[in-house]
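Here the structure is laid out as structure tokens; the discussion comes afterwards.
What you see is the complex with one protein chain gone and the rest in place.
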Amino acid sequence: MDELLQFVITGITVGMVYALIALGFVLIWKSSGVANLALGQLVLISSWFTYGMLVQAGLPLWLGFPLVILFALALGWIVERFVLRPLIAQPILSLITVTLGIAFFIEGAVSFIWPKSVAALPRFFPQETIHIGTAVVSQEYLWAAAISLALFGLLSLFFKYHKMGIAMRATADDQMAVQACGVPVTKIFSWSWMFACALAAIGGILMSSIGGITFGLVETGLKAFSVVILGGLDSFLGAIIAGPIIGLAENLGGGYLTPLTWSGVKEVIPFIIIIIVMFLKPYGLFGEVRIERI
Amino acid sequence: MDLPTGTRNYTYGQDMAIFRTKTHWVLLLALLIILFTAPLYWGNYWLGVANLIGITIIAATGLNILTGYCGQLSIGHAGFIAVGAYTSAVLTNRLELPFLVGLIAAGLIAGLIGTIFGIPSLRVKGFYLAITTIAAQFIIIWVINHWTNVTGGFNGISVPPASIGGITFISQTSQFYLIMIIVVLVIFLAKNLARMRPGRAFVAVRDNDLAAEVMGINLFRYKLLAFFVGCSLAGIAGSLLAHWIGFMNAENFTLMDSILYIGMIIIGGLGTVTGPIFGVIFIRMLQQGITFIAPVLEQTFALPAGFTTGIGPMVFGLAIVLFLILEPRGLAHRWQLFKASYRLWPFSY
Partner (left out) sequence: MNWKKSLKVAIIVCLALVIAAIPLLGSACAGGGSKVKVGFSICYTGVAAEKGRPMGNAKLDCIKYINEELGGVAGYEIEVIWRDNEYDAAKAATIINELINSECLLFTTNSSKMMMASAETANRAEFPGFAVFSSPVLTNPPQHIYAQMPDYGDDWAAFAKYYLDNIWKGTGKPKMALHLLNNPTGSGARDAANALADELGIDIVADEEHTPTTISEIESLTRIKAESPDILYISSTPQPTSIIVKNAVELGMYPGMTIACGHASFTSVLVELAGADAEDVYGVYPTVNWGDNVSAMAKMTEYCQKYHPDDYGNMDYITSWAEGLIVAEILRLAIENVGVDNLTPQAVEEYGFKKLNNFDVGGLHGPVSYTPGDNRLSKSVRVFKVQNGEIVPITGWVEAPLIPYEFD
């Protein structure tokens, strides 16, 4: 029984971290219909930049963080302006592949600028663990979960009520109609990419403070895809709910299946979930079902 | 296809022919002769590179049929190559069956697994399918790593050299002939597939699958057929790869490799038969070039330490992005333009 509580708590908190990254993906999908397969790499490069600012340049936290956010905004703008703008009307295969190309490029750039393969960030959160019943959870995870929820709340409100948010949703639905209404579509794309990179940066900072900066951030980015698929590609609510579900599935599944089957079952659970979702309900729990017409 | 002026087609056969004029036949023969006498003057190293290029061409042609002709985006190709490689390795190593059995079984089993993972393509497309194939690759690699009794798990499995009848293919030269014959057959197969009914159906599905269904093309059958053909070619490539390296380990098949395959067919030109050839040669030669040049550059110019590690992926990523922005139809299209302008010179504007 103790184990169950521990697994549940760990699952939910880890899942919230996945959900945070998934939010970035949903943002880009919702506003421009582009599937950003370079998500993991964006998280990676923002984390390394944080390392560069905080450790290599030795800046204090209150100065380093805003710089990282600025860097993320700038990166998003550059990617959108120079890579995605020329491909605006191309079929989706090109768009997905170009994000793959960017992913490759960023991985190379990271190895180029920061040749170390792992690094540690200084700790920002207090270290003591919190006990819930017999289970323990470290404060870093709780902070990450709290920040994810806060961001989710902000994003939902933004998309529902703010002028820019509504414009983004409209652009995702029908670009030509929006242009006919006089809304600058290119500006909207820029802003959505910039926000998404900023989200990725925040996610990266949280994750690297928990586990250090490694190429593993890319793999966690892949797990965020399973969150996105389960929750629905264009739903923030879906991301927040699906995140803990995947985390729970991983930990409970891993916890109870591992003694019965092979060790290491935990890694493959998110991917099996993707396949199952594809067979049963491809658009996810909360996703919008697209109706296609000829 | 474009023909020189003055060539007229009087029969259906002439219209559909791949090699229409005398020049075409002569060039084809010359190319084949040069190709098959290459081992006489190429050293072992370049033969090895050529073997790798040949194997990659087979896999890339499979991916081209799946993604280029049929429009089913698949970013898990390395996983299917792994299936083929391991099938062949296990059959020849553990069960000691002959090489040909291993080769054909590799193709069939990889095709079968590809078909199974391709079933979601009936309900989803585009990005969803891409994620499914990524998941497929991870699951395949995980199964390979953990099915230790059969596949040797993390330690890998050694593969005996290929042998047909009494001939054992150990040296690079013998493997060169084996691989090149299979490459020629595969390309011939792909070209004909494109010209026949399945090929036309694939293109229809790619362009608008709803319309294709309305016109009477059985989506179920043709999408799964595309997966089967594409993945079984990957399996054959995997089998040849396993016998060429002599040792199989799941770490060779990463997500980055799958992305590189997509990059190869895009750079080469989607949906053409010569596309994969161009793309593969371009990327592999680039890889070889970087292998030679990067350390030398780093040492002579005192570049930062991460240069050699980072420059490879950066160059590939940049190449993919630039090709997509500037020449989305790939090198094959450039080649067509070149041929056309040559034919029409001096009026090639």
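Which chain is which? They are A and B, in the order written, and residues in each are numbered from 1.
In the analysis below, a contact is a pair of C-beta atoms (placed from the backbone, for glycine too) under 8 Å apart; a residue touches a chain by one contact, two chains touch by 3 or more.
This is a predicted model, so every value here is computed, not measured.
Peer 1: Report, in label order, the displayed chains that the undisplayed chain touches.
Peer 2: A, B
Peer 1: Out of B:154, B:188 or B:220, point to the residue that touches the absent chain in the complete complex.
Peer 2: B:154
Peer 1: Among B:151, B:172 or B:258, exactly one should touch the missing chain; which is it?
Peer 2: Within the whole complex, the residue contacting the unshown chain is B:172.
Peer 1: Of the listed residues B:112, B:245 or B:322, which contacts the missing chain in the full complex?
Peer 2: Reading the full complex, the residue touching the unseen chain is B:245.
Peer 1: Can you say which of A:116, A:187 or A:290 touches the chain missing from this structure?
Peer 2: A:116
Peer 1: Could I get the residues of chain B that touch the absent chain, sorted low to high?
Peer 2: Within chain B, the residues touching the omitted chain are 23, 27, 30, 34, 38, 41-46, 48-49, 52, 145, 153-156, 158-159, 161, 170, 172, 241, 244-247, 249, 251-252, 287, 291-292, 294-295, 305-306, 308-312.
Peer 1: Could you please point out the chain A residues that touch the chain left off the display?
Peer 2: So the residues of chain A touching the unseen chain are 2-3, 6-7, 10-11, 14, 17, 111, 115-118, 120, 123, 129, 136-138, 141, 207, 210-212, 214-220, 250-251, 254-255, 258-259, 263-264, 266-267.
FYI, only the chains that are shown with their structure count from here on.
Peer 1: Can you work out the whole-Å distance between the CA centroids of chain A and chain B?
Peer 2: Taking the average C-alpha coordinate of chain A and of chain B, the gap between them is 32 Å.
Peer 1: What part of chain B is in contact with chain A in the complex they form?
Peer 2: 67, 71, 73, 75, 117, 119-120, 123-124, 126-128, 130-132, 134-136, 138-139, 142, 145-146, 208, 210-211, 214, 255-256, 259, 262-263, 266, 270, 304-307, 309-321, 324-325, 328
Peer 1: Within the complex, which stretch of chain A touches chain B?
Peer 2: That would be residues 35, 37, 83, 86-87, 90, 92-94, 96-98, 100-115, 222, 225-226, 229, 233, 262, 264, 267-268, 271-272, 274-275, 278-279, 282, 292-294 of chain A.
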